[in-house]
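Note that this complex is displayed minus one protein chain, with the remaining chains in position.
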Amino acid sequence: MSKIMSAADAAALIGDGDHVAVQSMGTQGIPMLMVRELIRQQRRDLTVTSVVAGIGIDWLSFKGVMSRFCGPIVSMERFGLCQGFRRGVQAGAINFEEYSETGILARLAAGARNLPFQITRGMIGTDIPALHPDTIRELADPFTGEIVLALRALRPDVCILHAHRGDERGNIQYGGGTIWPDVQIYPKACGRTIVTVEELITEDQTRANPQETVIPHFAVDAVVHAPSGCHPTSFFPGYVYDEAFHEEWVRVSRDPEQAIATIDRYCAADTQQQYLELIGEAALAATRNWRKLA
Amino acid sequence: MSKIMSAADAAALIGDGDHVAVQSMGTQGIPMLMVRELIRQQRRDLTVTSVVAGIGIDWLSFKGVMSRFCGPIVSMERFGLCQGFRRGVQAGAINFEEYSETGILARLAAGARNLPFQITRGMIGTDIPALHPDTIRELADPFTGEIVLALRALRPDVCILHAHRGDERGNIQYGGGTIWPDVQIYPKACGRTIVTVEELITEDQTRANPQETVIPHFAVDAVVHAPSGCHPTSFFPGYVYDEAFHEEWVRVSRDPEQAIATIDRYCAADTQQQYLELIGEAALAATRNWRKLA
Amino acid sequence: MTTPDYTVDELMVAALSRHLESADQVCNGAASFIPVCAFALARATHAPDLVWLAGAVGLDARPRRVPASTLEAPLWHRASMYMPQLEDFWSYALNGRWLTKFCVRGAQIDRYGNANNSVIGDDYHHPKVRLPGSAGLGDMGSIGKRLLYWTTTHNPRTLVERVDFVTCAGWLRGGDERERLGLAGGPEVVVSDLAVMDFHPRSKRMRLRSVHPGVTVEQVVEATGFDLVIDGDVPETEPPTDEQVRLIREEIDPDGARRREFA
Partner (left out) sequence: MTTPDYTVDELMVAALSRHLESADQVCNGAASFIPVCAFALARATHAPDLVWLAGAVGLDARPRRVPASTLEAPLWHRASMYMPQLEDFWSYALNGRWLTKFCVRGAQIDRYGNANNSVIGDDYHHPKVRLPGSAGLGDMGSIGKRLLYWTTTHNPRTLVERVDFVTCAGWLRGGDERERLGLAGGPEVVVSDLAVMDFHPRSKRMRLRSVHPGVTVEQVVEATGFDLVIDGDVPETEPPTDEQVRLIREEIDPDGARRREFA
């Protein structure tokens, strides 16, 4: 039975109130097709976990899809703070459950391995542990008595990832660049796994390059075809982030009305193809020009 | 300053009494050039850690180089038990500090990350934890009270690995097949790292395929050129294990005198080139024929 | 009576394969020829979607035939993934949702399904025989796996009252001891060269379920180092069908690697 499905069908695997881990590295690798689909389907009250959240979280914030963010940072890097998220937190509409990077990764690693907790030396001395008495505890090393921090296992309901290739069984391949932690840890820690891919391939093509497979089919529930699926963020080596798009977003996102109108305009696209047409070939071509940035 | 050196110079990084982590997966990937060099230099009282120890540990056992093995298993897979090791343990000359796989990996993972311990659910209910009161303790999850096992950090003095390619700065590349845990964890957990490689490459060649680099130069102390360096064990995709060599070893290793004479004969080779001449081109050609086994 | 057209190795392969379903994911360890044949047979017959991680590395491998080693690259020919052990294999194995069945061959298996692959003798530190060691067994018995045992040496040295050392946690000392330690899973079946056993639901003692064609209950009792639970009449183990035998001999294991287990 093929796991290839539409973004709409994949989004149906996510319910109101779910905890959703979303791949994100600032201006890189955000599965925006699924972000838009969650907005289109008017999901509510999601908790989102990302390693470095970016524009996707800002859109979910403006549209009231997300009520809690659980992770280390929300930032569009050179494009600055996410204004919708910032406003949401400042207004009390969004709760930011803040951890350091080793903190959130330890929680996910424990979830991935069905261990009750993992430890870190990160955050000791900071004000972060005191925020989370239910998920961070001091723990004495049973051998030396030294104090470390125990991070409670986190098992989000579902995760959304983006990768280079996927086949109908659900095998997912990565084709270059570094492997972000999202890809390695979310499918194990999360209850369901949705992966948008640049390219659909056959199982035979998967078998021709087994060393590029990074998620086994048995850990994948949905494969969604999404060429340029991270636009306006980058996905190495295919395309860089859309600089003009981000700059325009920085401008409009100062005003919630303009921000929401912008989001709605892009979310009106029923398919990835329609979305790419909205963006236009000139803008897409610019994102394929690494030299501009390198 | 180039890190490329002879096996003899690399072995000088290992002292009597050291704890040495040696790459090994049964009949696969054992850095035999360095095993022979440790025998040639008459190292004594080594503790060896491997994931699945094989013929290399048997040779070290027969020659009195190793007095302790710390790991989950010693076996030549289809070729059976390592007789020198078995005799050594039964005679009380070698101590087998036995852990499960998650047990030894948890100890190394803690050492790699400078954490005092890591936890596992493995070994609960078995007789293994009671063997190691100094390195395995029951620990209550601070959140739920559930009991798991804490494994104390292990930081061997030095490790010996084998890889496909290395450059003079010490960058190490893998070129196909699966990544065994040895390669990923020993360089971080161990004080010094020695890597034998099939091929020496330039730093420019390394930069041409950065996604194949698996150990950064700063974690590597010695790079030793060793074509067919795992013979008689296999190293994918270059060569399979030498079936005839292993079968002959099974035969002679029943008798310690014959076993030692065999080891001495191969250890008399001063260089990898001389060793390969002793093995002979016909035998080496046979190991390059995967079809024979597949 | 005609001579049956199968051998005991083929019978064992077929018997083990019956305990595998399409929804399962399984992996194999070293020198595991009978399980590897059983996985292939299950995939070729009643469990086409059974996921097999060859050598705990090669996902859905398609070796041309069972090779001479079950822990070398020829086994994971045409795999769709080479699974890294450290981060991937052990995460999926520990997770609890996947790889829920595991086949175990112990040098000793006791009446409660504990297995020993460590030492023979009373003194661990001065053993009569030093066995290879735990490998993954020390984990697989403790992390919720449903354990399927096989052995080609059904005799009182293999099937013992109490293992000399618990390398792999079975039902421990029976009853609810395993449950009290919070361990899920546990031993479900033992396929030997003489019979098929399971474990009594309450006492967790090993129970005779069927004897292979041509073997008597008395022979099995004689060959077992403890009292097997015997509930009423013991049926004969279902023999492999002609088609199963053909698949094993012609498609799966034409070299007869499975017979290495009877050395």
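Order of writing sets the labels: A, B and C. Residues in every chain begin at 1.
Assume a residue touches a chain if its C-beta (ideal position, glycine included) is under 8 Å from a C-beta of that chain, and two chains touch if they have at least 3 such contacts.
All values derive from a computational prediction rather than experimental measurement.
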Among A:25, A:150 or A:267, which one is in touch with the chain left out? A:25
May I ask which residue of A:49, A:135, A:171 or A:184 touches the chain that does not appear here? A:184
If I consider the whole complex, including the chain that's not displayed, which of A:12, A:124 or A:140 touches that chain? A:124
Across B:178, B:213 or B:253, the one contacting the chain not displayed is B:213
Taking the full complex into account, what residues of chain B touch the chain not shown? 112-115, 167, 169, 171, 184, 188, 203, 206-207, 210-211, 213-214, 216-219
Provide the residue numbers of chain A that touch the chain removed from this figure. 25-28, 52, 71-75, 77-78, 81, 85-86, 89-90, 92, 95-96, 98-103, 105, 120-128, 131, 146-147, 177-181, 184-185, 234, 236-237, 240-241, 243, 290, 293-294
Can you list where chain C touches the absent chain? 86-87
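Basically, only the chains that are shown with their structure count from here on.
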Can you tell me, using the touch rule above, whether these chains form a line, ring, star, complete graph or other shape? complete
Mean-CA-position distance for chain B and chain A (Å): 38
In whole angstrom, how far does the Cα centroid of chain B sit from the Cα centroid of chain C? 28
Could you pull out the residues of chain A that touch at least 2 other chains? 114-115, 211
Where chain C touches two or more other chains at once, the residues are 58, 82-83, 87, 90, 94, 143
